[in-house]
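Entry: subunit A
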Amino acid sequence: MNTISSFLDMGGYAAFVWPSFGLSAVLLIGIFVISVRTLKANHATLDALNNEAERASPSEGPAQGET
Partner candidate 1 sequence: MMRRFSLLVRRDLRLAQRQGLDSLMVVMFFVIAVVLFPFGVGPEPGILARIAAGVIWVAALLSTMLSLERLFLTDYEDGSLELLALSPVTLEVLVLAKVIAHWLTTGLPLIIAAPLLAVLLNMDADGFWVLIGALALGTPTLSLLGAVGAALILGSRRGGVLLSLLILPLFIPVLIFGVSAVDSAIGGYAIKAQFLILGGLFVFALPLCPWAAAAGIRQSLE
Partner candidate 2 sequence: MAMIERFANPNRFLTLTRPLVPWLGGLTLLSLGAGLYLGLFQAPADYQQGESVRIMYVHVPAAWMAMFCYTSMAISAAVGLIWKHPLADVAGKATAPVGAVFTFLALATGSLWGKPMWGTWWVWDARLTSMLILFFLYIGYMALSNAFDNPQRGAKAAAILALVGFINVPIIKFSVDWWNTLHQPASVIRMDGPSIHPSMLWPLLLMAIGYTLFYLWVLIIRMDADVTAGKIRALRQRRVHG
């Protein structure tokens, strides 16, 4: 496995090995990114709702922000 090209060739199976690894990477990274994005979005909306609730009725309930 000295030269890069023979490594990439994967003994002729390149067309199967790399798509397998590639697909795995794409899907795993994909679901991770989607999860993180929903998390950030939900936290942002919760903070917005909390701030809105605070502004609307500062007297009602203890005023403390989201950690």
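Selection criteria: all candidates are chains of the complex that A comes from, given by their letters.
To be clear about the criterion, a residue touches a chain if its C-beta (ideal position, glycine included) is under 8 Å from a C-beta of that chain, and two chains touch if they have at least 3 such contacts; residues count from 1.
On a predicted model such as this, the values are computed, not experimentally measured, just so you know.
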Selected neighbour of subunit A [touch, this complex] from 1 or 2: 2
In the complex, subunit A residues that touch candidate 2: 1, 10-13, 16-17, 19-21, 23-24, 27-28, 30-32, 35-36, 38-39, 42-43, 45-46, 49-50, 53, 67
